[in-house]
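Every protein chain except one is present and positioned as in the full complex.
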Amino acid sequence: MWFTLDNLATAHDTHEGAAHSSTGLSNVKLGMWLFLGTECLLFGGLISTYMLYRGRVGTGPRPSQVFDIPFTSVSSFVLLMSSLTMVLAVSAAHKRDDRSTNLWLVITALLGTTFVGGQVYEFTAFYNEGMGFSTSLFSSSFFVLTGFHGVHVTVGIIMLLALRGMLKNNKVPGSRSETVEMIGLYWHFVDIVWIIIFTLIYLIPA
Amino acid sequence: MNTTSATDSHATEHGLSTIGYVRIALILAAITGLEVSTYYVDFGRLFLPALLIMMVIKFVMVVSYFMHLKFDNKVFSWLFYTGLFLAVGVYCAALATFKFFG
Amino acid sequence: MFTPGSKYLIAITGLSAVSFALYMLLVHPSALGAVALIGLVAATSLITGVALFTRDGHTPEGQTSAATVDTPTPSMWPLIAAAGLSLVLVGTVTTPIVFILGIVAILAALVEWTVQAWSESASGDRSYNEGIRERILNPVEYPILAAVGIAVIIFSFSRVMLAISKDAGAIIFIVAAAVISLVGLLISVRPQLKKSIVSAIAVVAAIGLVGAGIASMGFGMREDLVVAAEEDHYSHQECGAEKSDHFDKGVSETISATSGADATIELLDGKLTAQVQGIEGLQDSITVRRSNPSNIIFRNKDAGEFRLKAYLGKKQIADGVSEDLITCTQLISEGAEQWLTLTINKPSVSGEPYTLSIPGLEGQSIVVVVP
Amino acid sequence: MAIIERPVSLEVQPLIVVAPATPSSAMGAVKRPVVTKGWRQWVFTVDHKKLGLMYMATAMFFFLVGGIEAVLIRLQLALPDGKILNADLYNQMFTMHATTMVFLFVMPMAAGFANYFIPLQIGARDVAFPRINAFGFWALLFGGLFINLSWFLGGAADGGWFMYAPNSGPIFSPSHGVDFWTFGLQIAGIASLTGAINLIVTVLNMRAPGMKLMRMPIFTWMILVVQFLLAFAVPVITVALFLLSFQRNFGATFFDVAAGADPLLWQHLFWIFGHPEVYILILPSFGIISEVLPVFSRKPLFGYPFVVFSGAAIGFVGWGVWAHHMFASGLGPVSVAVFSISTMAIAVPTGVKIVNWTLTLWGGKLWFTTAMKFSIGLIVLFTIGGLSGVTHAVAPSDTQQTDTYYIVAHFHYVLFGGAVLGLFSGFYYWWPKMFGKMLNEKLGTWNFWFMVVGMNLTFGPMHILGLQGQPRRMYQWTENRAGEGFFNLGFWNLIASIGSLVLVVGVFLFLVNIYITARNGKVAPLDPWGARSLEWMTSNPPKEHNFDSIPTVHHLDEFFHRKYAEDANGQMQQVATAEQVLKQLEDNADAHIHMPSPSYWPIILAFGLPVTCLGLIYSIPLAIFGGLIILMGTFGWALEPSTAPDSDFDPPSSGDTSKDVVHVG
Partner (left out) sequence: MNHIESTSDAVPQVHMLGRVMRRLKPMVLGAAGTVFLASCASNAPQDTWVPKGPNAQKIDSLQKPVFAVAGIIGVIVAVVVTYSVIKFRDRGQPIPKQSHGNPALEITLTIIPALILAVVGVFTFRTVFDLNKTSDTQMIINVTGQQWWWEYDYPANNEYGITQPIITSGQLVIPVGTKVMLRQTSRDVIHSYWIPALNGKRDAVPGRITINRLEADEPGIYAGQCTEFCGLSHANMRMEAVALSKEDFAKWVSNQLKTYAAPAENTLAKEGETVFLNQCTRCHQVNGLTRADGTPVIAAPDENVWSGAAPNLSHLMSRNTFAGAMFNLVTPECRTDVWKSESLTFGAKYLAGVDEPCLNQTDLRGWLRNAPAMKPMYANPALLAATGGKYRGMPNLGLSESDIEKLVAYLLTLK
């Protein structure tokens, strides 16, 4: 997060453009993509753990007993659509259309919040159905995986809303459009992780 | 659409138009619908490959269009896909030692 | 060079250091106590250090007079502090959550109030003062405001979802998302829309959501979740009839540990046989270790649903009274297999042998020997 | 030390800074920490050189800590039934020795060199993200201190640095040691990850004009490979550590066999990280000696592209060999065979490097400085370690050797004979660059011989001990199983322990050398070694902005080619002195040099991490407090511009000229 919002360009100051860098690319964007590359290994590890343990339910419920596919389909859909609104925000930021940028940032944050709300609902429901965090290996690895994703979404929402406030008060250091774009990249990444989770964890039964 | 040269990477006009993005989103929504339908309709032996293929298509579409990887400098693709393929390869190999794949 | 404020902080640091030393020397130190006190020392010395080197309170000459001329700006923080105080009072008689909320409100108000008051005496330039206030507090305000906002939405939304039925939940969910997107679209394509209207929509939506959340909280969770919590209905694994209709019979999936099976028990043509790795042929007895969870795979190759039942001796529950120790797999259909873990602590030295059998299938059993 | 520069134009004399317009007020905390004196210039600095030095100092401190632990281990094992440490303390000792040496000495030391020299070698003025750089250092320091805090709070981690489950679980290791270890490594991991991203972007994006990838110095190349390994390996151990702390602190059962867990999951996650980690430790030293050998052989590195590609190949294949740490764990013959073959495959690029170093010496004009001695020592000693590695790449023979002292011997030859000797070579080579003074060469020679002899006495006998069947991690060995004759364990254990004391003398001589040099060392000339790469095209030590004008690069070994050219007969002749080259740069000094301003936020953010972790172990309110610090640090950072506006500078008070003068030393 700290470098999502980082605008450090040192000798290659942002207003001088990225043309001075060796590749002609922005430092922050390179760093962001690299960070997303490393996040693949983080989520890969969590997904693998889940895959290994999904059948080890002990005396607790099994995946197909608790998963509510219609509900999860809707929440996946919501997150997918938030990617659309995010990309509209980025596009507006590049066009220096502040009103649309602000609007789509807020809409994205709201859609993300509904998604997280849905996740909180889902967790509560699972808990009531006898699937606590430490009930079984399946439940622990499920909660850790989706919980990590949920935390990523939440961090994203906080960044979106904070960015909205900073844009309003003109407090974004460095390039505004680039900052929006970076948060956008992060947001889309969270979305593609969910695309994988939705298929591998929810749709393909253990 | 061909603004892949290094100096243009910052150009504001790269990527799709608003309509283009909406179109991508609609395709994604349609694929999601198809994915969910596997829950209700029996796809038989096609079930697993179909789901995986749809997942990959969605993934690639979001990465390529929403994240602009298709229009951006190749360095970004390189950085991201290195991590991705490394993760897939390494973790699949690890799961294979647990006889996960049968 | 030391301002009164710094002296005060130095004194606090010294006191906490002394109390830490006394605690370690005189009281029987517990790790937690030591950590708490050393934490206090660290925190106070940190604050002191910050205060000292930032020359906090050291107002350069010639800059004090202007600040005192300006009257302080009106502030809402006293009000919030008061509200927090009343929440604390209410909380003491109702629930701890209200109490904690009150404490948080008071703390937030105190911090904001202090910094605001302090910044207002910085210089005579009000916008400059506002600038330094923002510099200190914005890093906290932005994320916390955002977090509080989304926490309220998430909480309300999830309460609503919990209260209504599964199907309605999915519909409400998608409707909510659609409404959000449509409102966004509407505002985006109608640039002439007044700001006040947009704000009004937002306020109405927020009040509506919070209201619905509170209402749902009052209503409680939907019926089947309450029942589920009471019944614990996915956890039943009994050797008799299953109580709950949620019980799932497609249990072959539960095998994912592919190594570590001591034996595979197979039901084929009404016959129960055992296969052990390293021993050729079909066995009618297996040897498992004592005091060690031993895993057995049960494979049903006959038509119909069967379960494997393990008799593991008797357990004395009172003098002269004992009951059979029994564990079972779930009922599995033809072609399915399931994992059964046995832990037998007593060697099969005497008494009835430990056995594996199929309820309803007489004369077929596998003896389990424990050395 | 150097000035903190302001965003102000540097005209003819770039070192003198004109005071900016006087701001109206100074309100302490809300100002940027632009002070250039005392401890504040270090604590809030974002200068890559200062951070590099702090990395090195930290690493050196932990080297001594880890060394003391090592000596205690060796003293315990010198005689049968050692009584110096009890079993519990011994287990903590070897766990912390490995953890300290791997995570808190070799990695930060390499990070220190990388931080200091990468920007200089690629002709940049700083790294891509200077504040992240500062954050990385502080997180590492706090993480290291956090792990070692456990010594005073109920005992350190006692599960070995590999921390195999389920022995690391709450039942088998009930003290908080493993909790401190887990969280401390998590913090250090964050530091490594941010550092890796920072350095990769720096190398990719901040090279001087003309510095193509294949013109980069080998050290830069190896660091680039290492940072890629780190960037992708750290998330894996992060997952493993999260799973472990969820089990220990929040009731999950990821490694609890009774709940059906598979302990091998931990091993896979740990070694998927752990094997790339081995290359993370060794490749920086490969880079260092690939700089040192050509300089003191007076000819370019033999087969530069081969060395580059073999480094990259090691980095790549390094991902496919992790299970060779698990040959004895019952993976099944297919996995074992596959990983055995891939492990042998990685020996090929490693061999290529050895061949190239040797051929660099061949036909050269060798100058045996201390740095050169350490480098040559590395070639031979690392070869031994590499070859003993090949013997247990052969899976069946590994089942005889693994977890015996043979493995201890192997990886100490690799890590001490390889990594540590390389780092010492780097000290002697770059000391004049960093401090402007020459380390004493005579003392350096003693230092070298004591270390090499000591290391061979310590670790050489361990080959024998291992092949004679002495397992690792035994707090005692017994006369009963020691055997008789030439190969009895008693004799060789004693030799190893004596060797460790010789090694201690060697390291002590280095510290003495530092002290003597600091007191009255010879002032370094501009180009003491006749060096070849860009970092020597600056003053000693470099100015805050590194280069007065960014050089344009035309060659590999640019500096050498600016000093030497072929004459008509094809002989290399000196055409310019180092001073002349530097003068040329100074004459063309850039008019506008913007350096990033120091910042409070990196250290505040880093400080939030151990507070949070301490809270997670002891009390949740403390964790929430720590979380608030992190939140504040993050957003304070995000709201802060990289380069401070003028209003953040205090006017220089009269009589205090220190702010305007360059301090050296």
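Letters A, B, C and D mark the chains as written, and numbering starts fresh at 1 in each.
We adopt the following convention: a residue touches a chain if its C-beta (ideal position, glycine included) is under 8 Å from a C-beta of that chain, and two chains touch if they have at least 3 such contacts.
If you're wondering where the values come from, they're calculated on a predicted model, not measured in any experiment.
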Which displayed chains does the hidden chain touch? C, D
With the missing chain put back, one of D:P471, D:P528 or D:G627 would touch it. Which one? D:P471
Have a look at D:F152, D:F250 or D:F487 and name the one touching the chain we're not showing. D:F487
Contact with the hidden chain, among D:A328, D:L443, D:A576 or D:A589, goes to D:A328
For the chain left out of this view, which of D:V352, D:A371, D:M595 or D:L631 touches it? D:V352
Spell out the interface residues on subunit D facing the chain that's missing from view. 86-88, 91, 159-160, 164, 166-167, 170-172, 174, 257, 260-264, 297-306, 328-330, 332-333, 336-337, 340-341, 344-345, 347-348, 351-352, 354-356, 358-359, 361-368, 376, 379-381, 383-384, 387-388, 390-391, 394-404, 413, 417, 452-453, 456-457, 459-460, 463-464, 466-477, 480-491, 495, 556-557, 560, 564, 570-572
To test your reading of the contact rule: which positions on subunit C touch the chain that is missing from view? 257, 259-262, 276-279, 285, 287, 289-293, 343, 345-347, 349-350, 369-371
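The rule is simple: only the chains that are shown with their structure count from here on.
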From subunit A, the most remote chain by mean C-alpha position: D
Select, from C-D and A-B, the pair of chains that is joined by more C-beta pairs in contact. A-B
Taking each chain's centre as its mean C-alpha position, how far apart are subunit A and subunit B in Å? 15
With chain centres taken as the means of their Cα atoms, state the distance from subunit B to subunit D in Å. 37
Could you put a whole-Å number on the gap between the CA centroids of subunit B and subunit C? 31
Shared interface positions of subunit B, touching two or more other chains: 75, 82-83, 86, 90, 94, 98-100
Shared-interface residues of subunit C (touching two or more other chains) are 138, 142-143, 256-257, 259
Could you please specify the touching residues of subunit D with respect to subunit A in the complex? 124-132, 135, 193-194, 197-198, 200-201, 204-207, 211, 231-236, 238-240, 242-243, 246, 250-254, 259-262, 265, 269, 593-596, 605, 633-635, 637-643
Enumerate the contact residues on subunit D facing subunit B in the complex. 204, 228, 231-232, 236, 262, 264-265, 268-269, 272, 319-320, 323, 331-332, 335
Touch list for subunit B against partner subunit A, complex: 6-7, 9-10, 12-13, 15, 18, 21-22, 24-25, 28-29, 32, 35-36, 38-39, 48, 51-52, 54-55, 58-59, 62-63, 65-67, 73, 75-76, 79-84, 86-88, 90-91, 94-95, 98, 100
